[in-house]
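Down below is the structure, laid out as structure tokens.
One protein chain is absent from this view; the other protein chains keep their places.
Here the chain labels run A and B in written order, and each chain numbers its own residues starting at 1.
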Amino acid sequence: MSNDKNSSRVSSKLELNKINRKFGHVTALAGLNLTVEPGELVALLGPSGCGKTTALRIVAGLESADSGSLVVNGVSYLDKPANERDMGMVFQSYSLFPNMTVAENIEYGLRVRKIEATKRKQIINEKLELVALGEKANSYPHQLSGGQQQRVALARALAIEPTVLLLDEPLSALDAQVRSQIREEIRRIQLNLGITTLFVTHDQEEAMSIADRVGVMSHGKLEQIDKPIAIYNNPATPFVASFVGQANKIPAQVTERGNVKVLGQKIQLSKHSAEIADGRSVTALIRPESLHIVSDSDPEGTSGQVVIKSFLGPLTKLGITIEGGLLVHLNVSSKEVRKIEIGDRISIMIVAEEVMVESA
Amino acid sequence: MEKEAVANRSEGTARRSFSLSNLTFPLLPFFTFVGFFLLWPILAVTIRSLKGNKNEWTLENYRPLIHGSYFHAFVVSIKLASITALIGALLGGLFAYVIVNSAGPKLTSVLDSISAVFANSGGVPLAFMFIAAFGTEGLFTRFLKAVGWDIYAGKFTLFSFTGVVMVYSFFQIPLMILVFKPALQGLRKEWSEASINLGANSITYWRRVVIPILTPSFLGAFFLLFAGGFSAYATARAMTVGTVPLVPIIIGTLVDGNVISNEANLGDALAVGMIFVAGVAMSGYLLAQRRANRWRTT
Partner (left out) sequence: MKISLNRILTVGLVLILALLIFILPLVAASEFSFRGAGGKGHSFINYVWLIHQEGFVSHLLTSLQLALLSGILNLALMVPTAVLLHLKLAKWRSLVEFICILPLIIPVVSLAIGAQVAMPKFVQNSQYELVFFFVIIALPFTYRTLDTSLSSIDLKTLVEASRSLGASWPATIIRVIIPSIKGGITGALFLSFALAIGEFTITSLLHWDTFPTWTVVAAQQNILGAIALSVFSFVGAVLLMVMIAMFSNRRKSKSNSQLQEVAP
């Protein structure tokens, strides 16, 4: 049965090797290497134009690669026509056939595979149950909300029992509230079925919250691929550090090799930063949670004036202008900042073992 | 108390009717204009068609329409409209498909403008151009004669049913492109990609998605072309006076020629008959449009 996690029908290993793709003069993918283990959900995260959607479409067969290899369960797939790849894809929007009901949409792939009527009905009902839309079987897409349409799209993709599930920014067109609901549903279903999944998005919260591993992409290359917590805590490149989570960009200077002088403090330089000569000016990337409030008499502290105070629930975000007019943000527990108001002067300090820099 | 209530009520009514006229008054020029110059003439001709010589209500004027030469004229007109609409729909549909799938944005807008000009051509210049090209001394005729095909050797003449079909197609095809292209552009790339992804080939996609979605628009466009081909006057007038029995032409000759008293009302009946046929076609168009828009999600 399809719910058997160990059945090879739903668990494939996906390997992309040195994939290159150019559109005219624009390089979309520059030697992409990516492996998705069976049953894993890998999210490809990056800004528009980074190549994540191109990579997904190459896996689906909707785009071709200039060079490289795509191997699924040991079989080379690059030359396989897109309609023989047995992969289920969910598009960003508008992918349901408007002239068919929900049930007929889900049935589409099954009829292509010549599955007989009673079995089709069974599968349709199963998948509708899975996405909790049982009562909408005879509705048309234009009668459904955006979130419902995407759930149907998911059911339709899963109905054919694909070996790989591909999702191309499936939540981007939805309202914020619906978005978090459905992304949890997608993850729940994916874990339940144990299906290998590639999920493309530009929203880091989305990627970090549901993926087993997150691959951060930029300019056609994979900058880092690792578990979400590793990406966040140990960014491998300045791009990852500033793209994932928030980062204050503070002017700093490399002192003797291995150390950085920033905000009057000397901190060890992160080993992932590029090789930069001593004495060079750089930009340090400091996470808001690495900035702490200290007493004004602390010699290592930097003084600044509060200009922004945003209540975010358990945390409050403070915006402080320090020397040179630079605005930095820090997140502090709301209890701690109860007495601090806009206009107050406070002192802050960096608390971190190492710091990531990029060239100024 | 009662008087107050009545006074309040009438004040309220007065206020309501004031605001209502406040709203409709700006549209009054439009409705007056259209009412006087469009609706009233149509109503007038319909009324007059139902009146006999002594101003009584009668259907006498419609009698000649249901048999004989006038009926034949309707048949010919409908035949002409159907054939040119079909040619326009098929060829125009083909051209529209190629344009949508293969032309870049700049080329598309250029082709759009060209289509607009061609579609609104018709009338006398068009007839003249075809006479120039295919007439007895036309370039085409000479060229074909040179390659051994004397088109005038037989009974062919431009001033015939076939000739009119040829000329009408010249504007029916571009009109189809203009009207049908939006429907083709409405076919989302995601649908074809989803279909591929689900394992289907192009034939299945066409059969199960494209044709069901495009059919209402296609039929609607056909009806529009039909109505146009049926009502066209100027082109046919320049090419066929007397040679091909078409209802618009007959009305024209009735108007131009000496009007015998009961023939005047015959013209009215013919005019109303035309409205009826064109009206049926346009209802077909409107119904098809409604159907086509049924599934729109955007």
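Heads up, the rule we're going with is that contacts are C-beta pairs under 8 Å (C-beta built on N, C-alpha and C of every residue); 3 or more make two chains touch, one makes a residue touch a chain.
As the structure is a prediction and not an experimental result, all values here were calculated from the model.
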item: In the full complex, displayed partners of the excluded chain; value: B
item: Options B:58, B:82 or B:121, residue touching the unrepresented chain; value: B:121
item: Hidden-chain contact residue, picked from the options B:44, B:66 or B:211; value: B:44
item: Positions on chain B where the hidden chain makes contact; value: 23-24, 26-27, 29-30, 33-34, 37-38, 40-45, 48, 91, 94-95, 98, 102, 106, 109-110, 112-114, 116-118, 120-121, 123-126, 128-134, 137-140, 169-170, 173, 224, 227-228, 230-231, 233-234, 237-238, 248, 251-252, 255, 267-268, 271-272, 274-275, 278-279, 281-282, 286
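The working rule: only the chains that are shown with their structure count from here on.
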item: Averaged-CA centre spacing for the pair chain B and chain A, given as whole angstrom; value: 54
item: Touching residues on chain A, where the partner in the complex is chain B; value: 60-62, 82-89, 91-100, 108-109, 112-113, 140-142, 149, 153, 156-157, 160
item: Interface residues, chain B side, partner chain A - complex; value: 188, 190-191, 193-201, 204, 208-209, 212-213, 294-298
